[in-house]
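Here the complex is missing one protein chain, while the rest keep their positions.
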Amino acid sequence: MTERLQPQSGEVIDRSTPLPFVWNGKECTGYVGDTIASAIMANGHRIFARSMKYHRPRGLLTADFWDPNAFVQVDDDPNVRSGHRLLEVGVTVSPQNVWPSLDVDVKAANQLVGRFLSPGFYYKTFIHPQKLWPAYEKVLSTFAPGGEVDIETPLAYHDKRYTHPDVVVAGGGPAGMAAALAAAEAGASVLLVEHEHGLGGHLRWGSDEERAVAADLEAKVRAAGVEVLTDSTVTGRYEDNWVGIVQRSHPIAVERLIKARAKTLVVAAGLIERPYVFAGNDRPGVMLSGAVRRLINLYAVKPGERAVVFSANDSGDASVADLERAGVEIAAVVDGRTTGNVIATHGSQKAIKSVELSGGRTVEADLLVTAVGWTAPTSLLNMAGDRPVYDPAVARFFPSGTPDNVLVTGGLAGDGTLDQLIEHGSATGSLAAGRAVAIAHRLQAATVRAAAVEGAEPDLAADVRTPLGRDPHPELFRSTTHGIVDYSEDVGSKDLVSAAKEGYDSVELLKRYTTATMGPAQGKLETVNTVAVLAEARGETIAEVGTTIWRPPYAPITLGALAGRIFEPERVSSIHPWHVANGAKPILAGQWIRPEHYGDPAGEVTNVRTNVGIIDVTPLGKLVLDGPDVPKLLNLLYTNSWNKLDVGSVRYGLMCAEDGVVMDDGVTGRLSENRWLMTTTSSGAGSVWEWAENWLQTAHPDWEVFVTPVTTAYTSINVAGPKSRELMSRLTDIDLDPDAFGYMKVRTGEIAGVDDCIMWRIGFTGELSYELHVPAGYGLHVWEALLEAGADLGVAPFGLEAQRIMRIEKGHFIVGQDTDGLTKAPTTGLQPLIKLDKDDFVGKPELTWAMEQDLPVLVSVKMTDKTIVPPEASQIVRPGTNEILGRITSSRYSPTLGESIGLAQVPPELASAGSELTVVLTSGERTTAVVQEHHAHFDPEGARLRV
Amino acid sequence: MLLVPCPHCGPRNQSDLRLVGATVPRPDPNATTPEEWGDYLYLRDNPADWIEETWYCRAGCRRYFTLTRHQGTNEFRNPPMPGDKVGTATYTTISVGSSGSQPGANIEPHTTGGAS
Amino acid sequence: MAGIFRRNGAGDAPARYSAPQLARKGLTGEEWPRVWRDHEIKPAYDVIIIGGGVHGLATAYYLATNHGITNVAVLDKGYLGGGGSGRNTAIVRSNYLTPEGVAFYDRSLSLYNSMAADLNINVMFSERGHLTLAHTDSALRTMHWRAEVNKLQGIDSSVIDPDEVKKLAPSLDVSTHPRYPILGALYHPPGGIIRHDAVVWGYARGADHRGVHLHQKTEVLDILVEGGDGPGGKGAGGKVTGVRTNKGDISAPIVVNCTAGWGSLISNMAGVKLPINTHPLEAAVTEPVKVFLPTVVVSGSLHVYVSQTDRGELVFGASVDPLATYSMRGSLSFTEELAGHILELMPGISKMRLLRQWAGLCDMTPDYSPIMGFTPVEGHLTDVGWGTYGFKAGPVSGEQMAECIATNTTPKLIAPFALERFSTGQLVGEKGAAAVGH
Partner (left out) sequence: MSDLTIQSPVTRSYSTKTDAAITLTDETAQSRLLFRAGTGTPIRAALAQSFGSSRMSGDVLIAGSRPDEWLVLGEADAVAAWSADVPTEGHVSLVDWTHGRAQFRLTGEPVRGALEKVCGLDWSNAMTPDGAVTSGSIAKVTCDIIRNDVDGVPSYLILVDRSFGQYLFDALLDAGDEFGITVG
C-alpha cells in the first residue's frame, strides 16, 4: 500500500493546504505542491492506466514528465502528464485508455491473443475480404490511445514573447545554475529555463547537503539578475540559435511560447534514467530509482512495503537509503556492477508479488527499483547538428561536436563530483558570456540602427574548460528475458527482434514497423534500449547500429501555445464605420473588409443606371510615380505604349509577367510633368509595387523614378450614373464640362472643401463616372457630403456585387477570375494593347509568339434560357461528350437587360459571334449559351461613358 | 528562423524578407529563341552548394540585393552569427560591417527572373 | 525492345499474409520469412532505378509484374521509403483541376483501392472523404471549377455548404467567423488516407519476390553516359551505359531517376538539366486522442491540411517553405503558423499537444506537375518533380513508367508531363489550384 509519510526534510508539499480532487471517480485529497501522480499515490492508488495494445494495468515508472504510464485526463485536458502537472483544487482526474473502467477492462482480452499481435500484425491481416476493412478500421480506431478532446473547449488566452538574451541556459540543475550565474557575473543577460517546478535538478531530491548547495546556488542566480523560468522547457534549437521555450508557469497565459534569439545556448539538460528490459518489467510496482527518490523526498509518499533494488550506480544506492528511511523493507539489493541481475517479476496483473533474480533466487516484494543507467537527452544538440557518439564504457551517448554558439555542460558533457559539475558549469557560463560578447559586437556593428560599437570585434573566446570525466557504467539494457521496451506503444524486445529478422533491420525501418519510440515520450525512455535490442539482434555494437535523430519539440507543446495570440490583420477604409452603421453586408477581400451590398444589389445596379451611385473603392492599389523616367517604367511594365500621354490624361494598361501571363491591369494618370498616379487591382497593390521596385532596382538602377504606395493615403470613391456630373458639380469648382474634362482625363482640386483631391473620368460600370481619390483623413467627410448633396438626385451607395454585375454587363474582365495562372494577354482580346514594336517590355518575347498561337479566347455570352445563371466555373463541353473545351468565368443575372449573361473562355473555333456553347450545370444538366459580338452586353459603343 | 544578413539593415529574421530566387541573366528580348527564353523562365541551378540569389527586404529597407547562400546548410557567406553551422569554419573567415565597409557596398545590380 | 530484358532468378514464393497464417505462426512461434532479401550487386542489369521510394519500387514491381522484366535493380542511398515516401501525410485523392491531373490521379486511386489484394498486405486505405474548405468567393469558385472538371471525368466530387461540412467534420467552426468563414467545401468522398510505409513495403516485397534486386545504402555517385554533346560525353544525344555507386560501377542501358528532393542533382549527373527547385515541406503530428475527426480537411487559404489516424494522432501538413534548400531541419515558425491556422478552423483543440515535427524535400517544377518519361539522353528516364503530390501518384507512376520503359513509347497518361513542355510553353494548368494541394 502506498501512503503519505511523515514530513520529509526536503518535501515540497504544503501540508497546511489540502486540495480535494477526484481520481477515477473517487474523492481524494492532496496538498499544494503535489503532482497529480504523487497525490494519487498518496491516496493509496498504484494503477494509473492501461497499456495501449494489451491493456495491461500500469503504475508509475519514472514519476516525472516522461512517465509513459501516467497520462491522465484532467477535466477537458487530455494526455496530462500526472507525474509533472501540479495538483489543483477540485480537478477531476480520470484514467485514459480504459474501457469500461480502470479495474475492469474488456479490451484486456487483447492480452490473451497477445501472441498473435506480432509486430506489423495489422499489415498481415484484414486483407480479405477487402470490403470489410472499413468495418475493422472502425473497431480498431476505438483502441486509439489518449484522452478525449472536447471540441467545445473554449480558446483560452495564449500569447508569445520574443527575447534576445546573451545566454539561454537549458536546464537548472547544478551545472546549469552555475553556468547561468557565471554568465550573469560576466555581464551577460541570461535566461535560465528549468523543466521542473524548481531549480536544483537531481539535487532537489538529494541529501540535505546537496539541497543546501542547490539553495545557495539558486539564491546567487536570482541575486545576479538571471531571469529564471521554471516549469518551462526549451523545446527546440533552430537555425542561428533561434530557441523555442514553452513557459507553462506564466501568470496570465495558459502557456506562453517564448522565442529567444540566443547569442549562445548552454545545454545542461541532465540525464534521463533508463528503464531495464526483463519479463514483467511493466508490472505496477516496477519503478526507476529516480521515481522512488522523488516520491519519498519531494512528496513524502511511500512507494511500497517491501522492495528489491537493482542498482548499478549511485542513484540506485541512494534510493536504498531513501527507502530505508521511509520505512520500506529492503528485501534485497542486487548489484548490477557485479554479476547480479533481475530476471523477472511475478505476481498478478496489478501488482508484483515476487522478483526472480539471477542465480535462481526469488524474493517476495511489492516494489522493484532499478537503476541501470542513463539516457543522454541530446535532442537540442541534434537540432544544432550534433551527431552524438556512443561510449560503451559509460553506456551512454556523448556529444561529438556542436556549433560555437552551443555549449554543453552537466551530465550531458560527462560525470564528476558535485564540485566538478559546478566548476564545469561555471566555466561553461563564462565561455558562453565571452562568446556572446563577440557575437553581440558583430550584430551591433552590422545593424544600422544600433548604437555605435567601440573597437575591433573581439575574438571568439577559446574553449579552455577542463573537460568532465566519464565514470564507467555497465551496459545494462536487457536481462536474459524479454520485456517491454516501449511502454507507450506496448512494444517488447521480442517484437523488435522478430521485426529485425523479418528484414526491418535498420533503426528507421524498425521504428516505423513496430512504432517503437513513436509515442508520447518520443524515445526519451525507449531509444537506447531499442537500439540495444536491434544491435543484439544484428550481432553488432550500439555504435555500429547508430541512433535515431531526435526531432523537435523536446517536449510536446499545446497548439494553443504555438498559436499564441492569433494575429490576422484586417484593414478597412475611412468610410468603414459608415458602412457598418448603414447595414452593409461585409465581404472579405484579401485583408480588406468591404461592403458586398447594402441589401439589394439589383436595386443598386438600377440606381446607378438611372440615377447615381457611389462605391467605396479604397482598396484599389495606388502608387505615386515620381521622376522623369516614369514613361520608361510604364513602357516596361505594361504591354502598351506610354510615350505620348499628356498631363491631365489617363490610360488603361495591361501588365504581364515574363511568361506572358496576365498579372494585373489598371489605369495610370499623368498628374503633372513628372508625377503620375498608377492604380492596380486591389489584390495586386502590394505585388505590383514590389514588381516595379524589382525592375527599377535590379535592371534599371539608372532610371530616375521613385515609387511610393499611397493606397490608403487616399479614400477612393467612384461616383457613377447619368446624374453623377450633376452631383459632382455641387461639390467642386473643377470644370466638369465634357469639353473641358472629357472621358479618360484627370483633374486635381477641391471636393467638398477638401484640397488636393484627384478625380478622373473612368469607370468600371459603363456609366458616366468620376473616380475620386480623397486624402484619407477626409474620406468619410466627402462620402457623407456626396450623399447629402445628391439626396434629391437619388444618390445611393452600391457595393461590390452591384459592381460585379455592371462590369459583366460591360464585358470587363477581372484578372484572376476571368484569367487564370496560364492566361496569356491575347486571350483577353486586347491585342491592340500589345505593342510588339516597343523596344522592350516584360513578357515581350513570349507575347510575340503567343500572338501567333491558338490561345483560348475570352468572350461574352448570353444564355439561351434567360433565367438560368450557370455557376461561375461551369464547364463548356463538346456537345454529346464530356470533352472540356472551356468554362464560364463570370456569370450573373443582369437586372438591366433582364437576362442571364456572362464571360467565358472558349477555344478559337468557338469564339466567333453566334457560336453555340454547351454548358454543363452543377446538376449535370446541359444548357446552351451564345457567343456575343461585343464584349459589352450593354451600351457596346460606350456612349454612356462619354457623355 | 534563419537570420538573413541584409546589407542595409543588418541581420534580420527570414520572415522579414522574401527570397526572390536564383539570379539569372535576362536574354535580349528581341533576339531570343523559345528555348533560351524557356530556360530563362524555368531553368535554375539547384545545387546543394553555394548559390547566388536575390532577396528582397520586405519589412525593412525594401531593397533588392544579392546574397550567396549554401543550399545545403543555409549558411550565408558573410555569416551574421558565428559558428552556427557544424563542421564549417565560418567565423573567422569573413566579417560583416565591422571592417569599414559601408552597408550596401556589396550589392551588385543584376536581373531577376520571371517570378512574381 | 522488351526482347533485350532478362529475368533475374525468381524468388522463393512469398509468405502469404492472412489471419490464418498469423494464427498459425502465433501458435507455433514460427518466424515470418524476410520481406525482402539482400543480394550481391550484379555487374549489369537491364534497368537500374535510382530511388527506393514508392515511385522507384512501384516502377520495379510493375516492370516485373506487367512486363516480365525482372533483371532490375533499385538503388537507394539510405533505406527503403526513407525519403518523401516516409515523410508525407499519406493523403490520397483524385479531385484535381485539370483533365490531365484527374485522369492520372484517378488511376492512382484505383490502384490504391486494390492494392491490399494485389500486394497481399494491408495498406490500411481509409476511404474517409476529403474536404477542401473555401473561405473566400474566389476559393469557392475554384472549388466549383474543380468539382465540375471532376464530375465530367466521372470523379465523385461536389461543392457542399457549411451545414453539410459541419455534419462531416463536427469539430470545424462553421459559424460566421469574422476572419476565415467556411463558405463551403469541395467534398471528395473517395479521398482518404493510407499507411504510407505499408505501401512502400508492399511494393518492395512484391518486387523482391519477382526477382528485382533491392540495394539499400547504395548511393549513386554518377550516371555514365557516352556520346553526348556536353562535357564528358554527357547531355543531349548521349546514351546511358550505367551508374557509378559507392559500391562500384554497374552497367545498364536504362537508368531511371525516381528520386524526390535530389531529382535535379541526379539527372544533372547524366547531363540533363531539369526545371526544378528543391523546397522543404514540413509536417507535424500531435499526441493521440480519441478519434473525433472522421475526414481529411484541407484549407488552401490557411495553408493547412489535417487528418486523424486510427491511432488518434492528428497529422498536419502545410505548403512548401518558400526558401529553396536541401536542409531538412524543422522550423518553429512552421508549427506556430500551423497551430494558429488550425485553431482558426477548430478552436476546440487548443489543448492538444504537438508531439513531433519533420520535413521532407519537394522538387518543385514551374507548373507544379511532374517531369516524366524520356530525356534528351537515351536510356535516361525521369519520374521526378512531384512537388507535394508524389506519394498520391506512386502506383500509377510506377505502372506508367514501367510501360514507358518496356515499350519504349510514352503512354498517353503521362504524355502531358514530358520535359519538352517547358520549351514549347505547354505547361500543365495544375498550378492554378495548387496553393495547398493536399
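Order of writing sets the chain letters: A, B and C. Residues in each chain are counted from 1.
Please note the rule applied: contacts are C-beta pairs under 8 Å (C-beta built on N, C-alpha and C of every residue); 3 or more make two chains touch, one makes a residue touch a chain.
Model, not experiment: these values are computed from the prediction.
Counting contacts over the entire complex, the absent chain touches A, B. Interface note: of A:44, A:577 or A:879, the residue touching the hidden chain in the full complex is A:577. Checked against the full complex, the candidates A:704, A:899 or A:939 give a single residue touching the omitted chain, namely A:704.
Across the entire complex, the residue among A:780, A:877 or A:929 in touch with the chain not shown is A:780. When the omitted chain is restored, the residue from A:94, A:163 or A:864 that touches it is A:163. Residues of subunit A that touch the chain left out of view are 159-164, 252, 259, 261, 440, 443-444, 447-451, 565, 567-574, 577, 592, 618, 624, 626-628, 704, 706, 708, 710-714, 750, 753-756, 775-781. Against the chain not displayed here, subunit B makes contact via residues 1, 8-9, 12-13, 15-16, 58-63, 104.
As a convention for this text, only the chains that are shown with their structure count from here on.
Note: centroid distance subunit A to subunit C, computed from Cα atoms, is 24 Å. Distance between subunit B and subunit C, defined via averaged C-alpha coordinates, is recorded as 31 Å. For subunit B, the set of residues touching two or more other chains reads 1-2, 18, 34, 41, 74. Multi-chain contact residues of subunit A (touching two or more other chains): 238-239, 242, 259, 659, 846, 849.
The part of subunit C that touches subunit B in the complex is made up of residues 264-265, 273-278, 322-327, 331-333, 365-366, 422-425.
On the side of subunit A, the complex with subunit B involves touching residues 238-242, 259, 261, 263, 384-386, 401-405, 435, 438-439, 441-443, 445-450, 453, 456-457, 460, 657-659, 663, 687, 690-691, 693-695, 697-699, 701, 839-841, 843-846, 849. Interface residues of subunit B facing subunit C in the complex, by the touch rule stated above, are 1-2, 14-15, 18-19, 21-22, 34-35, 38-39, 41-44, 46-48, 71-74.
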